[in-house]
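Other chains dropped; remaining ones untouched in position.
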């Protein structure tokens, strides 16, 4: 490679701290790939790539709990349905997966990120000397000004009264706190948020999977956008499994409902 | 910009015949953008960008017929359903559109391209001196070896007996041939293919929209992959309209069916 | 189709005002498709699908100006570069197009929408009886509280001093106002915004293509999100043209720079 200014400009344009390559050599965050293969778990590799350092086994195991929990919520989830439909349209499995992941937007895949933002804001309020109750109350109020009344991470329109994933995840966080793997602070915050929302509306509300995985991701030091990113990795597993199952089931141009049903036509004024 | 080798390498890496730009100047295929705006139709611009030259008004009008015909086939089409679902997931309208277009694969959006390949192969057989009947019979046979029995562009699982778009499009191609805008050769080929398939199966078959638009695109000199590309442009209009309508209807994480219906669970062995 | 409650629920779930279909019949907004093909331009069809009614020829021509203006900005635009790279990765032209359109997000494709929001807010302030100068000053201030200092639609990092598309588009809007096709109110607003920003920073600023197309879309009655949607349709043309050109150029797994250049590796701390 020439050494002049233009070459430097172009190489710097694509600079990265993640990977260092030369012919015959690949290193991630300073670790040669051949030292990682066979020695770190997939979850540890995910951590290394996103956080830049290697986690302990115990930290990786807790991360793994969150990754396992979020893989799928069935074909009534729009991302899964769309992936299954794509699998019948004559595109590759990579396109099928992209179709599903692309739909994990603010509403479908962003709850964990939004919830992590709330937890971290409350943590800052605690750091500033506020008591938990006040920090939670003010944190929720500030969050609602931006995001609206429904606090992401709590309640579930389908799993009533309880999302079975959340208590299991919270139990594992508590175990990890006892073992010293994590601090437990965000578990406290999450439960305080749950209590406060329930108190305000006068009836208990359950933490859902997004509320519980956000606790884990915060405990493990992931910034909020990675709560969404890690969820996308996790849900990619379900998207792949469903896309592949659909390919085996067959079908061509699968629509959302059997062909005998036709969408109702409503003249324009009546719709809005 | 420096003139050395590295700069040249990088500029050449991204070389293009489509656009020529400098600060304050944009030209497409040699035409300054300010001369195109207000003077050419959107269809003419599409032609200029993809074919490299400007069509006559009559050619552009025929292209426009094909573009108008393909805009939408309703929410039972997987691309439209997926786009509408995406519109409720908290992503931008650009992501909604990409979700739909991404699904226009070999099965959902590739019929026009596959049909154009057949037409052009038959045209080559005619050029080589074969009679139409033989060229069509051999062309279909050769095509089926690659693509399977069902010839793309003929028959429709929903519009029986006739897809209303096809005869209208073919009528306009015939008018254009009479007017000297196009040659009419691919209209002949398309109709001969229709007759041959019908004869072989012993019952008439109707040309569908893909068979008719492929006739138009071939008459106008577009290579087969652009039959798919132009269809994607056309269908993007429907995808946009449906995504936007869904945004106005509202909803969060719209699944493929109302929430009260749950996917049937079938143990693994029974599925395959 | 059966007439019971479940069937109704599913048909209503996918209700639409855009398209009405039965075997052998397709109508858009009440117009049979065979009446539209050959009788309306592609731009008129776009309008019908998104707005629900058919525009006059003059209105359609003005819409067409905006659609023509935005088709492409060359391979240094990330959407175009990504589409060209995708074209060498072994995916279909539909996937290539989706890759590009997907990237037209808030920053890359949202300027027109954001600018239209500003214009419409100023129009409301005028309706409330404010003078133009005050409405513009207060509108800009309110807009900046949400979106930040840089007003979308004005200035261009590449086309200095003038984006050649903007004055041409504005001239055509003015012509259309004289002809009575549009009111001209948003042209006034756009120019007043331009003057106010220039005055505030003490040096003139040019309206760019997003500022000018937003004027057109507002004059023609499109709500702000459709400013983005229509831009996505327009830019899809360039994405298609570049993807197709790249397919003809060939290449496998085209990266952003020639292979002889390697991304600079920078240890983590130095990057952020």
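Per-chain residue numbering starts at 1, and chain names A, B and C are given in the order in which the chains are listed.
Definition applied: a contact is a pair of C-beta atoms (placed from the backbone, for glycine too) under 8 Å apart; a residue touches a chain by one contact, two chains touch by 3 or more.
Please read all numbers here as calculations on a predicted model, not as lab measurements.
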item	value
Whole-assembly copy number, given 3 chains displayed	4
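Criterion: only the chains that are shown with their structure count from here on.
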item	value
Chain whose Cα mean lies nearest the overall Cα mean	C
Cα-superposition angle relating the copies chain B and chain A, to nearest 5°	180
Chain C against chain B, contact positions shared by both copies (same if over half, else different)	same
Approximate Å spacing (C-alpha centroids) for the pair chain A, chain C	31
Centroid spacing, where centroids are CA-atom means, of chain A and chain B in whole angstrom	36
Between chain B and chain C, centroid-to-centroid distance (C-alpha), Å	22
Where chain B touches two or more other chains, by residue	6, 10, 74-76, 81, 95, 98-99, 102-106, 109-110, 158, 245, 257, 261
Footprint of chain B on chain A - complex, ascending	2, 4-7, 10, 74-79, 81-82, 85-86, 88-91, 95, 98-99, 102-110, 157-158, 245, 248-249, 252-257, 259, 261-263, 271-272
Chain B residues touching chain C - in the complex, by the definition given at the top	6, 9-10, 13-14, 16-19, 21, 23-26, 28, 32-34, 36-38, 40-43, 45-46, 49-50, 61, 64-65, 67-69, 71-76, 81, 84, 92-95, 97-99, 101-106, 109-110, 158-165, 167-169, 172, 225-226, 228-230, 232-233, 236-238, 240-245, 247, 257-258, 260-261
Interfacial residue positions of chain C with respect to chain A in the complex	1, 7-8, 10-17, 19-22, 29-30, 52, 90-92, 94-95, 102, 256-257, 260-268, 270-271
